[in-house]
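Coming up: subunit A.
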Amino acid sequence: MNDATLPILQVRDLTVRFGSLVAVNGVGFDAQRGQITAVIGPNGAGKSSLFNLISGAIRPSAGRVTFEGRDLTGASPERMLAAGLSRSFQITNLFFELPVRENLRLAAQFVEGGRGLLRHVSASRAAQRRVDELIERFALHARADDLAGFLSHGEQRRLEIAVALAARPRLLLLDEPTQGMSHADTQDTAALIRSLVDDGLSILLVEHDVDLVMDLSDHVVVMHQGAKLAEGRPEAVRADPAVQAAYFGEVQEPAHA
Partner candidate 1 sequence: QTAPIRVGVVTPLSGTYAGIGQQVKWGLDLAAAQINAAGGVMGRKLELVYEDEEANPAVATQKAEKLFQVGKVDFLTGTVNSGSTLAVGQVAERNNRLIATTVSFADSITADKCSPNVFRVNARAGMQSAALADWMASTQKNANVFYLGPDYEMGRSTVAAFKAAAEGKGAKTAGEVFAPLDNKDYSPYFGQIRGARPTVIYTSVAGNDTVRLFTQMAEFGVNRNVQVLGASGTVTSQNLAAIGKAADGFVTGVGYSPSIDSAENRKFVADFEAANKSKPDLYGADSYGVLFFYKAAVEKAKSTDTDKVREAMRGLQWATPQGTKTMRAGDHQAMQDMYAVKVEGGQFQIVGKVAAAAAIGPDACSRF
Partner candidate 2 sequence: MLELRDVHTHYGLSHVLQGVSLRVEPGEVVGLFGRNGVGKTTVMKTIAGWVAPSRGAVLLEGQPIGGLPPERICRRGIGFVPEDRRIFPGLTVQENLVLGFMQSPGRSRAEDRRSLDAIYSRFPRLGERRGQMGTTLSGGEQQMLAMARVLVGAPRLLLIDEPTEGLAPKIVDEIFTLMEGLRRDGIPILLVEQNMHRAIGLVQRFYVLERGAIVLEGDGGNTAHREALVRQLAV
């Protein structure tokens, strides 16, 4: 099952409709193990919707999601996580009324594998270690005991990624992780993402920071109006005239209904 040559995630013909709007329309692609796959596209192209489908937040109208060879189409978020797939949110989604440390502890609880549910929290050694690791890695020492709601936007974005990472997933879905981060923090985050891959994690990334995408990713999927417009290596995608027209904006966008 953990065949290293097999794509970690296979998406086939994924479709979801909201009323008459087809937000994701027959999208299919593979994400390779140990790589960064980026999904880009204009606003409203359906990227977050695609993430919602893959992570189990919404059920697809049609199509299939296969993770490490297992069919997980329409599975609930907690099953997805149990399978090894975790995500962050474009709109910060934290336990705002709980301290930073507790946000991380909750997220890390999963590494205990459901044991010791009724023992004192301090008995969850593995989870505690994981929390300390994350605080270290995301430089959150100074804010560890503050409520998450009191953090600035940028700090919250960082915590958002840390929380998604806590359960030690094998595939991490990041929805615009650097949104609202300062230039310096964006650079730090890029380095961090790279180090995660070095540690063996596979990443699916939605980003608008094109430089970052070109710099980081191994494979790029371009979405436009719900459908897949192109995919390939970053340079190839960037050179694609259709992508330029739809996304980069050098050419005027053709009128559409």
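How these were chosen: all candidates are chains of the complex that A comes from, given by their letters.
In this section, a residue touches a chain if its C-beta (ideal position, glycine included) is under 8 Å from a C-beta of that chain, and two chains touch if they have at least 3 such contacts; residues count from 1.
Keep in mind the model is a prediction, meaning the values are calculated, not measured.
Here subunit A touches just one chain among 1 or 2 in this complex, the one numbered 2.
Taken in their complex, subunit A has these residues touching candidate 2: 18, 40-45, 48, 90-91, 150-155, 157, 176, 179-186, 208, 210, 247-249, 253.
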